[in-house]
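Partial view: only certain chains, each at its native spot in the assembly.
A, B and C label the chains in the order they appear, each numbered from 1.
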Amino acid sequence: MQGQSQQQAYDRGITIFSPDGRLYQVEYAREAVKRGTASIGIRTDDGVVLAVDKRIRSPLMERTSVEKIHKADDHIGIASAGHVADARQLIDFARRQAQVNQLRYGEPIGVETLTKAVTDHIQQYTQVGGARPFGVALIIGGIEDGEPRLYETDPSGTPYEWQALAVGADRGDIEDYLEANYSDDLSLDEGVDLALEALASVNDGGLTPEGIGLATVSVGDDGFGQLSDDEIESRLEAAGVLADEADEDDEDDEE
Amino acid sequence: MQGQSQQQAYDRGITIFSPDGRLYQVEYAREAVKRGTASIGIRTDDGVVLAVDKRIRSPLMERTSVEKIHKADDHIGIASAGHVADARQLIDFARRQAQVNQLRYGEPIGVETLTKAVTDHIQQYTQVGGARPFGVALIIGGIEDGEPRLYETDPSGTPYEWQALAVGADRGDIEDYLEANYSDDLSLDEGVDLALEALASVNDGGLTPEGIGLATVSVGDDGFGQLSDDEIESRLEAAGVLADEADEDDEDDEE
Amino acid sequence: MQGQSQQQAYDRGITIFSPDGRLYQVEYAREAVKRGTASIGIRTDDGVVLAVDKRIRSPLMERTSVEKIHKADDHIGIASAGHVADARQLIDFARRQAQVNQLRYGEPIGVETLTKAVTDHIQQYTQVGGARPFGVALIIGGIEDGEPRLYETDPSGTPYEWQALAVGADRGDIEDYLEANYSDDLSLDEGVDLALEALASVNDGGLTPEGIGLATVSVGDDGFGQLSDDEIESRLEAAGVLADEADEDDEDDEE
């Protein structure tokens, strides 16, 4: 309904509404998320799977420094997509929240509680002037009262709970794959397979262990743990999506 | 009286009047409310009914995470329409107000008192610079001195008391339905039926339990309570508005 | 003397003068007042009459929630016209001033003292940056040293004292009626009649009790008091301005 020239009037200021009630800066921050490579979260009966596409722009770059999966607490992991430096701020915020909860109440922070603390923090940057929104989406997965929980935070500061989701590039296609293949009685291992297959569905030529990050948060004593390259490789092979050698695209600071 | 190009001059700043005395940013925030799916409140002799349309954008999303009905206190529930992240801020504000009142005066906060605390908070964001208005409308329903009370807060910070109302998408059509069918001697159960019928009046093909949120605040000891999916389903069936399987629309963060 | 395009240059900033010495934002705030329905104040020998047009946008809205008459203290009432949420801020400010005066000096605040505290507060919002003016006019009526007093506050922060006045829509026509019919030896009851007749003079088809708010502040022990619907109805009938059933207009948050 809005023409090009009218739109320009409302998308330059951070904290104002357009005539049709939209917040353009928040919508543009969502575009920053789409510029990042995909991250996936899957909830199973035994725990939560986090899988990320971590394409590297140079073979000389240390893969481990492309951080898209983070440990927030022993029982909570976070995957991100979008502006990397913004993600780091939110991860730090989440870790501090988890520590404060442990200190204050003597027990681990709930996954929902943590998610909502993060989204409230995000919302402030969309309403009060003098700053821009965060250009990042987080997948927060963890165990709460013995139950796996899986949340998303988006740049508007809205929390969503999911059974399985993707953020970042190709979100639509990956979610189509997940909707078609997810069932709520997956084991954790089956969840890992599904995550890898979903990532492979949008990567022609298969996946390499170097281009993938994989973590699980299990309901058992193990809690949060990242998989090694060897473990990832055998998983890729098992899932039939192991590439010979993936080509790497040049890429910006959205990941 | 105002042409297109002149209007543009006054709708970019938050806190200024247009030549005809309007606050465009507040009016645009009302558009953000209209972008959200509908919420309904109905006051009966026995209590207050809150019913919300909570369409989900994906079958993998947890319906419970689409929060449009919130418990503010044992005797007060709040339904929202519009920008979800903004709604969360106001809900948190309302809960803190309720707690403070309990601590300070040793008694539950009044529904009107709570509503006006919220609207005063909203008004500040329309007059003082450096922030945008809240893009959300709330329906605040509860029991005060044994009497059901039902209020609306709008983005200008104005409180209204209602017998029955709708906010969000299709407000006009739903209110037409309510005006035609509401009577002030409804029982709480009849109020629930009316709410569901009103929602169904703007949803072709009927309603699904998954797409509906329903809560009541009764004058009795029960206070605030949300209905389970099964309860909702039997109610939908009883009201003759149960759908086979509703199609889901893609939807933004206004709900 | 100013053309259209030149005017635009000076009416966007809150706190600057136009070349001909005008403050456009203040003038636009006066337009917000005109967008609200009318309020009337009449001073008689026995007390002050406050009468307001409180048209309701829906039959399901509680009439009492459309607050245009407020009690500021036992001996002072305030009627408003214009932006409702702004009015609430000023009413709260006035009530706090009245309480502080009682606490500090052990006596009720003077009507003039209260009025000037309010107008000084309003003026600040027209001179200092970072906020917009208040889009509301108040009629402050009360008893001071046994004498009825009647004041107006306008969006520039100027106080005026009146024998009888109107603010809001149709101000000019109502004031014409008052000038033609007011005399300074009215009894309080005659003042009520005059107020209702003046309101009726700009409402074709007469008035309904539901569409009218009416309060008096008498010099006697009663002080401030609002009339019930039944009382209003009998008064309307007595004044010959009772409608069969008034049509309601759709209306915004200016009232």
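Everything below uses one rule, namely that a contact is a pair of C-beta atoms (placed from the backbone, for glycine too) under 8 Å apart; a residue touches a chain by one contact, two chains touch by 3 or more.
The shown structure was predicted, so the numbers you read here are calculated from the model rather than taken from an experiment.
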Completion exercise
Assembly check, 3 identical chains modelled here, expected copies in whole complex 7
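As a working rule, only the chains that are shown with their structure count from here on.
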Practice task
Look at both sides of the chain B and chain C contact and report whether the same residue positions are involved, with over half shared, or different ones.
Solution key: different
Practice task
Would you mind pulling out the distance in Å between where the CA atoms of chain B average out and where those of chain C do?
Solution key: 31
Handout entry: Multi-chain contact sites of chain C, meaning residues that touch two or more partners
Key = none
Fill in the blank from the handout: In the complex, chain C touches chain B at residues 8, 11-14, 24-25, 28-35, 58-62, 64-66, 83-86, 88-89, 92, 125, 129-135, 253-254
Problem - chain B - residues contacting chain C, complex - result: 6, 9-10, 13, 15-23, 26, 116, 119-120, 122-123, 126-130, 151, 154, 156-165, 175, 178-179, 182
